[in-house]
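Worksheet: the structure to be examined is printed underneath.
Omission of a single protein chain aside, the complex is shown with its protein chains in their original locations.
Moving on to chain A:
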Amino acid sequence: MGTENPNRANNLQGPSATPFAAPRANMPISSSHPMVGSQTSAFRPTSVPAMPNASPFSSPGPTAGSGTPGFRPMQPGRATPSYGPPTTGPPQRVPAPQFSSTSQPTPSQTSHVGQPILPPSMRPPPPSYVPSVPMGSPPQSLYNAPSSNNPPRSFVDSPYSASGPNIQPPPSSTRPTYPGYPGMQSNQVNPPPPPPPVYNQGGYAPSQPPMPAPFSSHQGGYGQVPPVAPSSGMYGGGSAPPTGVMSGLAEDFCSLSLGSAPGSFDGGLDAKALPRPLDGDVEPSSFAGMYPMNCDSRYLRLTTSAIPNSQSLVSRWQLPLGAVVCPLAETPEGEEVPVVNFATMGIVRCRRCRTYVNPYVTFTDGGRKWRCNICALLNDVQNDYFAHLDATGKRVDLDQHPELTKGSVEFVAPAEYMVRPPMPPLYFFMIDVSISAVKSGMLEVMAQTIKSCLDNLPGSPRTQIGFITFDSTIHFYNMKSSLTQPQMMVVSDLDDVFVPLPDDLLVNLSESRPVVEAFLDSLPSMFQDNVNVESAFGPALKAAFMVMSQLGGKLLIFQSTLPSLGVGRLKLRGDDLRVYGTDKEHTLRIPEDPFYKQMAADFTKFQVAVNIYAFSDKYTDIASLGTLAKYTGGQVYHYPSFHSTIHKDRLRHELARDLTRETAWEAVMRIRCGKGVRFTSYHGNFMLRSTDLIALPAVDCDKAYAMQFALEETLLTTQIVYFQVALLYTASCGERRIRVHTAAASVVTDLGEMYRQADTGAVVSLLSRLAIEKSLSYKLEDARNAVQLKIVKALKEYRKLYSVQHRVGGRMIYPESLKYLPLYGLSICKSTALRGGYADAQLDERCAAGFTMMALPVKKMLKLLYPSLLRVDEYLVKAPTVDDEFDRVCRRLPLAAESLDSRGIYILDDGFRIVVWFGRMLSPDLARNLVEEDSATDFARNQTRRTTSGRVLSTLKFS
């Protein structure tokens, strides 16, 4: 490590021949097995940087009689242009020395092309090292140019830099030595084959990967281009920074010229140059890259994969330090989480900290003991779990234990993890049947949808179902399987609600199916002529609670008026414009009546999750109703001024998804982390049962939870911090399971590294949750300012890192990893939940959006914040062809006024609704074909007003 850093610095600033030679001389000697150590993983990033640099040389490089043609196509398109200029001149100079020198090692090594083994690869260094000396400075000057692209630093500062030298060989040569990382090895081994002839040169790269021997070693690197290239997100300026990459500057930030740059006429900035996340969310590759056994980033995302080692670093980092967990994220086909059953043995856990066994635990003492990776306690291995270790310290039966190789795994829970037998999936519906619900058509759509979903409810044949309807009275339905028609019972005593029947209000769906269907068929007509405007919401809620408290389950509430009778009655508020901007503003966004919070607590206790569907065109106090969903792990669906002709499809889609998606019941979640780090706060829809136990009556793939952590000690001494999320739940099939996600992140001492490994998605997710929580106790203005301030501070801090060395006046600089952060920050401030003041969003809509955003997983959140905009008229005009063509023809457009052409049709999709925008100059034929005659007039009006939010045609669905 010591040798490399200084060397690196020299290289960047003043090229000179000496630094070159010095480290290299050391390298061959030191590079070898011992170093490989557990750091293998760290190499990955390094090898990447290597290859872009190489490109300039290689292209001219005749070296590669074999290599050149091969890699060129592989090169990611974007990388080439930036290199273009520098390549032309210098390379010509270079090849000569390089070639002659390398020619010598080449032949000797071609032999082990296929299977480079360590010993040979160690030999090459000396010879090849000689040639590089003559090269002297030319290569370096050369080197600088491309390095503007400069991925490399990330590893230089990282704790693993020491191992840098080993980079090239590891893929193949470390294989035997590297027990812990089978996954990654295979990763790396595969790529090399393409450029085999050159690989041998790579073999000599053990000396200094990034700089010293650019030509040869990097060519070795080419083989790896394809696999890693897409990951560009994380590497400095890897992916074509927007405007000025300062070419001479070998730093890894992007910059954006703001204000009037000297020499330009128009002040202001070039809108086209602004970075826009048109590819959607890019997951950070470093997370999986450095620790291949980490769980997938769809389950757990850290705001930065580099954990700061000291308090001062934490405070300088400015952005929230935390994680976003989506324990049940949908998995693509073939990547299901493996299920492990320890049967009678009991689940293997650490004695002290209760950590579940995971890939990062180490077995010692011939396999009789294992060391917990989180608290470092040495645990005994039970007899049943014992297996011998092989020469490298791996268990011999590793391949039979997914829990020791995979970051995500599910354990079948033994009886100790059950307080009661696993509950059946249970759906209880509480339906408002007052006049507004009937008039809007909600009742009908809802009944139809539920009926169509009956077949797909999870957990058949145990699934239970029940209904309550209410207006000014509460109606219960006896659905006993022996009946043909449901019996309705009316309770009008709202002060002292009772359940008229001990059972049969909740019935087994498969047994009472005909009765349930009969009920759903008759429901809309039953209340057709209802003129009741009252709503006994509170009492009905209590009744539902009494029915459900036995088993728990999911309560779906369909509410279309303001609760007006009995306990929990609410009054109109939010009309008063004067409240906005004062200190009392936030009270509008918190529940008015403690009844709701109390009920939510009771529901959670009895494992009931509440989902609210609100439909009213008038104020319904979502702030209060939503509290029920918030503390029970539920969700709020809001359809302002619901009308069945317009919102039918949306309701149908969302309700069907709510009913049929795979759901985990009676769950609790806990996240554990290594010593010195502690989770301090949790953000999302749930109830905290104890300081760190999250109670979740129902969880599904659309729910994510964010948490922040802090350092407990002033200085972290460990190299790696581990995180483990454990979710204990009952699957719909009646199995009790524990889903465990484990991840490791390295501890760094350098602020720049933290920024480099930051994950915009997680940061944005966490920031928005913090902002929404803030809006519940402060003014909207304050919440927005807080977001902006955080981002500004972070960027300022980042600027400080670099502005000292370089002139960056008039430019905003930011790390590549956070290039979208300012944009998302603005989006947060403009989101429905936080934007403007009184007039900018209805209070209900604002609250509903807030509740929704608190639960969204990262990807959906980013989509909501920055919806995709597509132009479709060209596609529609063309004859329909193969399906996949849609993606090719319609690219996401930046959300800017310029991208809207008045002759086009655009679709804006934020994941919840689809807005179709018809341009003013759109050809009438096209418009008429799309929209039926009568609404065409309607649409013409919209057109003239040019409202973007014209018609919501959620029917238009694209794959």
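Just so it is clear, a contact is a pair of C-beta atoms (placed from the backbone, for glycine too) under 8 Å apart; a residue touches a chain by one contact, two chains touch by 3 or more; residues count from 1.
Following the convention adopted for this analysis, contacts and distances are computed from a predicted model.
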The hidden chain: which UniProt name fits, "NADH-ubiquinone oxidoreductase chain 2", "AP-3 complex subunit beta", "Glyoxylate/hydroxypyruvate reductase HPR3" or "25.3 kDa vesicle transport protein"? "25.3 kDa vesicle transport protein"
Option from A:Leu274, A:Val412, A:Ile720 or A:Leu926 whose C-beta touches the chain left out: A:Val412
Residue of A:Gly676, A:Gly734 or A:Gly836 touching the missing chain in the full complex: A:Gly734
Looking at the full complex, which residue from A:Asn508, A:Thr660, A:Thr749 or A:Ser899 touches the chain that isn't shown here? A:Asn508
Interface with the unshown chain - residue positions in chain A: 341, 343-344, 412-415, 418, 421-424, 461-462, 502-503, 508, 510-511, 550-551, 734-736
